[in-house]
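Following this message is one structure expressed as structure tokens.
Only one protein chain is missing from this complex, and each of the others stays in its spot.
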Amino acid sequence: MSPRTRLWLVAVGGAGVAALLVAACLGLPAFGGDHHPYGDRAVEASLAHRTANTIASVNFDQRAFDTLGELTILFAAVLGCVALLRQTRDEHRARPEPAEVAPPVRRYALLVLPVALLTGLYVIAHGQLSPGGGFQGGVAAATALHLLYLGADYRALERVRPVGLYEVGDGVAVCAYLVTGIAALLGGAAFLANTLLPHGTFNTLSSGGTVPLLNAAVGMEVACAVVVLLARFLDQAVEIEEESGT
Amino acid sequence: MNGWILAATLTLAAGLTASLWGVATGPLRRRVVAQNLATAVACPGLLLLAQGYDRPSYVDLALVLALLGPVGTLVFARLLAGELAEDPPRARGVTWAAAGLGAVVVLALCAVTGPGRATAKLLVTGALLIGGNLVASRALTGGAGGTGRA
Amino acid sequence: MDVFAYLVAAWVFLAGCYGLATSRNLIHAVGCLSVCQSATYVLLLAVGYRDRATAPVFSDLKPGARPVVDPVVQALALTDVVVGATVTALLLALVVQVSKRHGTVDPDELSELRG
Partner (left out) sequence: MDDAVIAVALVLVAACATVAVATRDPARQALVLSVLGVVLAVLFTVLQAPDVGLSQLAVGSALTPLLLLLTVRKVRRRGQREESGR
């Protein structure tokens, strides 16, 4: 197909989709409307289980099975990356040259690294109270670890980051999520039902029954997944070279 | 009418439009500075919004942005070091203006909040924001330097 | 304002699709796909918004004191942001493989190679 024909095809198809989307937008309830029956019920259900952050309650209590699906996608994506970016036989590892980093950048990275890690853990731990949770905190903590690459060099990061351990951690976290679900099943309730633990006092760290547990499992899973992903990409971009190459 | 939200609207509209314009056009050295500016402007904006909506828990967003925004800029400084070394960015004016904005906003919010844990959090956020942006800007203007490898 | 938010979501989606179709570089195409993804978040959150309401997070708010927006769409968007990023990573891994196998990341050159 010539680029010209393709552009015409895109224009015609795009115009059709645009017309349909605009028609659909005009048919939607007006922006900012007051009619949210499902949302109102979700808020009530969350308060009944004494979870202060309704979004965490929806994610890890009311729709916990849906989150398991999302976790599976995450796990599969990481597995795919690991399989695609493994070192093949005609490639070898070249020691990267140590980078020269300006002293202020190095000091900043070493100073902020623990602060950022702590913030990530804080965001995970307070997931059921204030905005945050396993998904956000996991990414923040894992990104923070890579300040070591930015502040020093790749070999410094490799020393404190045994990738194998994180790969195991990734699997363990998914298992922990499943085990929590099955425990509810053994307790005589539905899979992933929030009946295992007492709901606790509203707006404290231990409130919400199994929500903090599932939240922590997701935090671990996401953090390990991001570390493993970035490790594979860093390996490819920085270390691995083909045999025939330079 | 809420003065805080008005201030946030003006800050975000002006600052983010400027950084969007900078990141869309011009040579690479201007684009990286504009990307750094986006963080430096959005963070005070988020703090003002938290105050405007009267929701202290929204401050977490500004805290995470103050931590990870400069990390993003350092990523660009490291991985684009080769290109940036040929044509180093100059960003002194913009950086200090953004740092000044951050300081003014944080101090104003501290004055309203009064002493307590919330103020401590605000001060930490402000310190991380200003320190992070100064360091990121330093890294862009040649601090990352060296071979630009690894 | 009634439909403006929805129209912005539609615009972002179509812009991303245009970029995908006309892209000359697979890395650029992956970036356009992440623009398409963000359109879905905008649409979801716009549907859940309620005028003069606040977030349904009660750590610093007495339940019932203020109207709150819809938490369900937020939960959907929230998980998808993170999962979407890992899917982007998977696509980028595919791009790296393509560049290793065929030595190019231009979709046009790739189709010439095949046929």
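First chain written, first letter: the chains are A, B and C, and each begins at residue 1.
Following the convention adopted for this analysis, a residue touches a chain if its C-beta (ideal position, glycine included) is under 8 Å from a C-beta of that chain, and two chains touch if they have at least 3 such contacts.
What you see is a predicted model, and the numbers here were worked out from it, not measured in a lab.
Taking the full assembly into account, the omitted chain touches A, B, C.
Only one of the listed residues, B:61, B:91, B:106 or B:129, touches the absent chain: B:61. Across B:42, B:94, B:109 or B:129, the residue that sits in touch with the chain not pictured is B:42.
Subunit B meets the missing chain through residues 1-2, 5-6, 8-9, 12-13, 16-17, 19-20, 23-24, 28, 31-32, 34-35, 38-39, 42, 45-46, 49, 53, 55, 57-58, 60-61, 64-65, 68-69, 71-72, 75-76, 79-80, 83. As for the chain not pictured, it touches subunit C at residues 1, 4-5, 8, 11-12, 15-16, 18-19, 23-25, 27-28, 30-32, 34-35, 38-39, 41-42, 45-46, 48-49, 51-55, 57, 68-69, 74-75, 77-78, 81-82, 84-85, 88-89, 92, 95-96, 99-100, 103, 105. By the touch definition given at the top, subunit A reaches the unshown chain through residues 53, 55-56, 123, 131-133, 135-137, 139-140, 143, 146, 226, 229-230, 233-234, 236-237, 242, 244-246.
By our rule, only the chains that are shown with their structure count from here on.
Each of B-C and A-B has its own count of C-beta contacts, and the greater count is at A-B. If each chain is reduced to the centroid of its CA atoms, subunit A and subunit C end up 15 Å from each other. Across the assembly, subunit A contributes residues 130-131, 136 that each touch 2 or more other chains.
Contacts with at least two other chains are made by residues 57-58 of subunit B. If you check the complex, the residues on subunit C that touch subunit A are 1-7, 10, 13-14, 17-18, 21-22, 46-51, 55-60, 63, 67-75, 78-83, 85-87, 89-90, 92-94, 96-97, 108.
Within the complex formed with subunit B, the subunit A residues making contact are 96-102, 104-105, 108-109, 112, 115-116, 119, 123, 130-132, 136, 140, 143-144, 146-147, 149-151, 153-155, 238. Those residues of subunit C lying in contact with subunit B across their complex are 54-55, 57, 59-61.
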